[in-house]
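Here the structure comes first, spelled out in structure tokens, and everything after it is commentary.
Missing here is one protein chain; the remaining ones are kept as they sit in the complex.
Letters A and B name the chains as they come in the text, with residue numbers starting at 1 for each one.
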Amino acid sequence: MSEFFKIAALVTTASTGIRYATSYLYAAIGETFGQRSGVLNLGVDGIMLLGAFGAYYTTRQTGNLWLAMLVAAVIGLIMGLAMAFVSVTLQAEQGISGIGFYLFGLGMSDLLFQKLVGTPLPIPGFPQIRIPWLSELPVVGQLLFSHSIIVYGAFLLVPITTYVLNRTTIGLKIRSAGENPAAADTLGVSIARVRYGTVMFGSMLAGIGGAALTTELRIFQSNLTAGQGFIAVALVYFGAWRPVGVMYGALLYGLVASTVLQLKTLGVIPRSVSDLATMLPAVITILALVVAVQRERQPAALTKPYQRGG
Amino acid sequence: MRLLSIAGGLLPVAAVVGALLIGAVMLLVLGADPIKGFSALIEGSFGSLKALSDTASKAVPLLLVGVGITIAFRANVINIGGEGQIVLGAMFGTGTALLFPHLPGWLLLPLVMIAGFAGGALWGAIPGALKAYFSVNEILSTIMLNIVAVQIMNFFLQGPWMDPAEVEKGSRIPQTARLPQQADLPLLLKNTRLNIGLVIAVVAAILVYIFLWRMTEGFRIRAVGFNPFASRYAGMQVNNRIVLALTLSGALCGLAGAILVFGSESHRFVTDGSATGFTGSAGFNGIVAALFGGLHPIGTIPASVLFGALLVGANKLQRVVQVPSALIIALNGLVVVFVVSSAIWKRRLDRRIQLSASRANDPGGGP
Partner (left out) sequence: MKRLSVILVLVFALVAAACASGTSSTTTTASTATTEGTTQAAAEPFKIAMIAPSAINDLAFTQSMYDALLAIQTEMGGESAVQIDYTDNAFVVDDAAAAVRDYADQGYDLVIAHGSQYGSSLQEIAPDYPNTSFAWGTAGDTFGLSNVFAYEAASEEGGYVEGVMAAALSKSGVLGVIGPIEVGDAKRYVDGFVAGATAQNPAIDIKVNYTGSFSDVALAAAAATTEIGQGADVLTGSAQMVTGAVGVAQQDGVLWFGTQADQAQLAPDIVVASQVYEWQVVVDQIISLIKGGTLGGQSFVIDLANGGETIAYNPGYSLSEDTKALAEKTIAGIIDGSIEPPRPAASS
């Protein structure tokens, strides 16, 4: 057990945890926007998978990683448009339509992979970027400043989106659409347009999250995300619909997961209870939430389609 | 007006047809024959006694989960923890049978079903309590608890509950021993797999209907959903109702889990390490069945039969036309989205029906 507390081991654990948290983070931040405006999208995992496949296929065909990210973003936007149409215009029950999108994305990405690619072949990923000078710092250097652009991007999104949500007009519109759509409507905010926008934005980020995953892992295969999209949705609740909170949630989950791996590898967690250990991230996330009693209520209009006139 | 009513009832069906049309296009793209495919789908779900019994068997967990969802929805909570609750019910049922293998059937079987009910209830009560008393959102907790349930299941199946024969042989397949025969669910039709789980599920649906519409407690749950603020003002305890709703919803899922184990082909608890391997996504598909049935316990009965037919038929489609199973999963998703989306037309139709009904009653009109 003392092995775990060696600096090198702790740094590896933390750094792995950060990387593991990255693909959740993109999707979760995107979902935050949607939920803030009142729309729940449970199909995030499926959209991630479609985005991941799009990015993977593009990379295999062209070798251009940035084009791949773009393709994933576009796929996300399209799926978001569909989801918005179903949730906002058709006012379908959001929890379930999300599951439908998930199944569709899961099946389609696998089908396309089987038919267009066939066998798992690797793709290159984004290179590690060592920020000059900062990455030379002991401990912190490897921990914070030696990741790929994908990781940096995810964490940079946090302050940017926080700013947008809290300090811009559009953020205000988003929040009002989620809290009190009737009032916002009378003030001239087009609830439908706001929600379309946030859902599409959120799906775009989910697609990018999938692309992030596939470029991090440098491969694609059936059900690559293995449920990460659902965890991303759960993290939005954990983060009380604030990007910063979502980031903490993602980090908590990722760090616990990588700690468990480290302890398993060191033999501290015996093989006989290996399964029980695997569920620790989930358990700890719930416990953390119980302990830190939520003051924030959820957006009042979450999952409620808006209809003018009641 | 009658015409409108018929149209309303057929809307979900039309939605399914719409999704299947897209499926037909996908089949064409893959080079498969859609006509052959869809006749396989019908044959596989309705085309023989065996197919019908397969459909009915598939419908049982959907019905139970769906009925549970109708309770939860009426109380304004979303229960997406069905997968975990099914697993817990299966575990409690299995554990009971393993603990008391020598009880006579007339005692063991009901005991096992009750245990399943209890296991699911527990797994619904936890998120219920977390929401009511700690304001932990139920979507978060149920997603997490689904994960936890799988790991607990794996722990038991790979450890204390592993078939001693497997341990002895060294093959260590994670499954239980063949569970006591007295606990086998009796078959309704010989040479099929249709068992009394169907009866249990239908009875449960009727009981829930009675509960929600004819009993005070059920009325309170419906009231909470309808207007939580008014209920609070009237002194009713919203929190307890939420816990109750999630507990009941989970309990029905748990019952489904027990039925899945004791009505299974293998008469053991076995899976591949995931929840879906055991549940077949009943925890999610059951929610769709509930919506398909208008969120009404009785309506969920035909809805789950139809949805079960779709699932069974789609598997047959895959086998006959030899497309990758991934297509079937995507098709499942399309059906869900289409059915759920069709609800708006149904609501509009319902409103028009109401309007024309009130006009019929009061032709004079006037404010």
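By our rule, a residue touches a chain if its C-beta (ideal position, glycine included) is under 8 Å from a C-beta of that chain, and two chains touch if they have at least 3 such contacts.
Source: prediction; values computed, not measured.
S.K.: At which residues does chain B meet the chain that is not included here?
M.R.: Considering the whole complex, chain B reaches the absent chain at 5-6, 8-10, 13, 39, 42-48, 50-51, 54, 151, 154, 158, 167-175, 178, 191, 260, 264-268, 270-274, 276-281, 294, 296, 298-299, 302, 306, 309, 312, 315-316, 318-319, 322, 324-326, 329.
S.K.: Take the complete complex as the reference. Which residues in chain A touch the chain that isn't displayed?
M.R.: Counting over the whole complex, chain A touches the hidden chain at residues 8-9, 12-13, 16, 19-20, 23, 110, 113-114, 118-122, 125, 213, 216-219, 221-226, 228, 257-258, 261-262, 264-266, 271, 274-275, 277-278.
Note that only the chains that are shown with their structure count from here on.
S.K.: Could you grab the centroid distance between chain A and chain B? Build each centroid from C-alpha atoms only and quote it in angstrom.
M.R.: From the centre of chain A to the centre of chain B is 28 Å.
S.K.: Considering only the defined contacts, which chain B positions touch chain A in the complex?
M.R.: Touching chain A: residues 30, 78, 80, 130, 134-137, 139-141, 143-145, 147-148, 150-152, 154-155, 158-159, 281, 284, 287-288, 291, 324, 326-338, 340-341, 343-344 of chain B.
S.K.: Can you check the complex and tell me which residues of chain A touch chain B?
M.R.: Within the complex, chain A touches chain B at residues 40, 42, 46, 86, 90-93, 95-97, 99-108, 110-111, 114-115, 222, 227, 230-231, 233-234, 237-238, 272-273, 275-276, 278-279, 282-283, 285-286, 289-290, 293-294, 298, 303.
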